[in-house]
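Only a part of the assembly is drawn; its chains keep their places, and the rest are absent.
We call the chains A and B, going by the order they appear; numbering starts again at 1 in every chain.
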Amino acid sequence: MKMLMAIVQPKDASKVQAALAKAKIGATKLQSTGGFLREGNTTFMIVVDDDRVDQTLAIIKENAKTREQFVAPSAYIDNAANAVPMNVQVGGATVFVLPVDQFIHF
Amino acid sequence: MKMLMAIVQPKDASKVQAALAKAKIGATKLQSTGGFLREGNTTFMIVVDDDRVDQTLAIIKENAKTREQFVAPSAYIDNAANAVPMNVQVGGATVFVLPVDQFIHF
């Protein structure tokens, strides 16, 4: 049994949560703020059997991985008349896998 | 030394916290929201010596375990005139026990 602490961008959090729920993987969302790399973030605490770690990582990757996205100039500059859409990096997930000794449900 | 991550229902959180404090077991409450099993919840981060894990689990069980409770019909339906009290499950705690390498206090 492993605990995964998965830190994702807020914009990807609901997609990740829905995909985990669909796979019947329980995830508790901890309210978290900034690492020094990014201001806002969402931390999921997930516990799964060892043989589901890879599936869980695949779900997180699928829904939160770093990717490029076109952003309309109006989104990042005021005088956007002659500007072209910009390709920016969004998303990105950091996952720590910790050993779990015991799981108890009362 | 072990870290216990204990996820309980919000309605049981203050009872759990008071009982742990009475037993001089330190608990930090992390603000958390929903697993897919339940919308609101409270996560306690507890660290204890190995020989106090069982006592800590007993306290959590005593104060947060799943149990049945009668709910007045007015609480769950609008037109409750002919309804009878309903037996519903409340509470429930999930606890993960993790190994701790080191504990430091400055």
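Keep in mind that, in the parts below, contacts are C-beta pairs under 8 Å (C-beta built on N, C-alpha and C of every residue); 3 or more make two chains touch, one makes a residue touch a chain.
In this text the structure is predicted, and so the values were computed from the model without any measurement.
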Full complex, copies of the single sequence (shown: 2): 3
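To be clear about the criterion, only the chains that are shown with their structure count from here on.
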Length of the line joining the C-alpha centres of chain A and chain B, rounded to whole Å: 26
Would you pull the chain A residues touching chain B in the complex into a rising list? 1, 3, 17, 20-21, 24, 26-31, 45, 47, 98-106
Using the touch definition from the top, list the residues of chain B that touch chain A in their complex. 2, 5, 7, 30-37, 41, 43, 57, 60-61, 64-66, 91-99
